[in-house]
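The structure appears right after this line, and notes come after that.
The other protein chains are all here in position, but one chain of the complex has been omitted.
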């Protein structure tokens, strides 16, 4: 069940260019567990006057002992710019946890391929940890704009094979994540992907016959399914899905990108 | 000349109910001196997005050594509520110094009567200090809503006779400042008054034949004379005065309340 | 309780607070946050004759102290609303107001007729901010004659009171208000969103896939207050006010302007608890400003006031 909480920022640091990692202590933590990888928090910016809409940010990690979650966000506009200014001990008004994550309990997979692009990388980290916990072998392909944008490479490396690609080739492979899939030809039975829609299109096109889950992004209003801002056409009976409520994670075959 | 500066808050404390005293360190202080009593600062609230208008607050004291000014404000609405939340070391964007103060250099007075009401009291404190410096004898009559709203009584007492009156009689005299004038019958050659318009009307009516200066309040836009928000009819050639630019201090005979 | 209660045509409201159409779906999502029976009423998402998918995404954008939306009447169609959504809402002790939309007068009639067979709605909110496809897309709500015509025809079909929802995108909203009052409207709801737009500097294209969208949120509150105040002086049917409300103080301002109840839209997205929180705060705010009840405050901003037209 989604709750509204005031989380306390316990750490905030820039881990790559314009990319901030924050740890947030969540009150009444027990009532949220377990949090599924792929779920997100919907964050109020400031007093909520100038910024009328919350910002959806994926849960990048969960520390059940410390009762805190990790988020990683890139500063791309006025809201994330404000968010970057928050300091340790400041409070953030969150709706948590939102959406449906990757259904790892239901998935019978031995080898997983994780494909992340830019700010789509964060949720895959918590997913990778959960998969490894389950005994799944994990290979990750992470795409970033440039060397300066790369983050969490070692963290993913610690959980399995990790290939980094940058658009300009300034670090790791050069090109797009799909180029790396072709080059590396990883073996896997299920893929999990998160990133910009253009990347997800390329990924699902190149892996069209494979079982896979993708996590989608769309501009959101409510974040809870009430406003119909975040719909995506779907071959289901209703003709559409709501990304915030039915997703953000979908079976690749479930939605029409 | 009015400048825009980022002042640093060096102290902030509640000196009476919903009444905050703040000290502000002013950069390039020398370029502003001397500041006349009755001048004000025009303060930006927050990032200036939700609050599009600055708030005018009188300069209540000036410390030339520490290069700082004192302001005292009452929390009455959203802007002053925001202002109260500022902490020591935070910065405030000010236009300073605005308006024309009490022309104490020009005034040939031996005994001054200061009459302040509520948030009209602060500028009179700096005025009292300046007058006493000049060798003028000062009597003050300060009106407040209730006992809980009283502030700076001792500070005024240290500079001369000081009579406090509260509307509900919970402290000092009961009633209005004009009642106290009648009761105390102070001797003075010039009066100086600041407070709500209704009080200024009562004061100028009861002292109609005496030389006096009053400081006016009006909702302001620019604070510098450009927007014509803060005009008051005047028997001068233009037919009006601008409170922010020609005032806020006027000869009582100069303006039509 | 009676301090907050207010009675309007077809609506016995335990308090004057209701979520605005399109900002609360059909209530199911927010029922997970709190008991919907706390609400004065619920205005559900627009219903059309057939199911509609609405506009392409992006459908929302943020503006300073406001938001733009171009959802585009997405809804499962009136029949599904009656069979699937209304029964779920009937579990709560709260009157439901159905928002009726259409592209032709005939569609408005058909939707109203279908809803009239349901026992689960207390009133209709007639959404006239829709383009009339038969008249080259001119909005029903911007032409007094057209607004009156659709009001009359829907009123004839309906067995519950009809509140007409006014569009603010007009030169003279009083004229439209009078036209629909004369045509038989039982009440007014106002205001709908103002037509706005935002351009993305990176893509050099409008942010909304639909190019234009409706502006809502605190940014539009002064426009809503002005329109309600002006309409209150010229019509006598009750007004349900909306536009940028997020606090109990805002509610009181709408009551003073002349609204008898209010709806809260955009603010639900920021704070899913905004409606019950405002309901809880309202008695204190009424008291603070010296009002015995909601009824006592309605229209109290008008006394001694007269409307000047000159400005700037």
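Here are a few things to note about the model shown:
Order as written gives the chain letters A, B and C; numbering starts at 1 within each chain.
Basically, contacts are C-beta pairs under 8 Å (C-beta built on N, C-alpha and C of every residue); 3 or more make two chains touch, one makes a residue touch a chain.
This one's a predicted model, so the numbers in the text were calculated from it and none came from an experiment.
Remark: the omitted chain is touched by one listed residue; of B:138, B:232 or B:255 this is B:232.
Checked against the hidden chain, the listed residues B:41, B:177 or B:220 yield one contact partner: B:220. Here one chain is not drawn; of B:4, B:66, B:110 or B:134, the residue touching it is B:4. Seen across the whole complex, the unshown chain contacts subunit C at 22, 46, 55, 63-66, 68-73, 127, 129-131, 137, 142, 169-172, 192-199, 201-202, 204-206, 210-215, 218-223, 225-226, 229, 244, 249, 252-253, 256-257, 289, 300-301, 303-312. Touching residues on subunit B toward the chain that is not drawn are 1-2, 4, 44, 48-54, 79, 95, 218-233, 238-240, 245.
Quick note on the criterion: only the chains that are shown with their structure count from here on.
Rounded to whole angstrom, the centroid-to-centroid distance between subunit A and subunit C, based on C-alpha atoms, equals 36 Å. For this pair, subunit B with subunit C, the centres built from the Cα atoms lie 46 Å apart.
Taking each chain's centre as the average of its CA atoms, subunit A and subunit B sit 55 Å apart.
Subunit B has residues 49-50 in contact with two or more other chains. Touching two or more other chains at once are residues 64-65 of subunit C.
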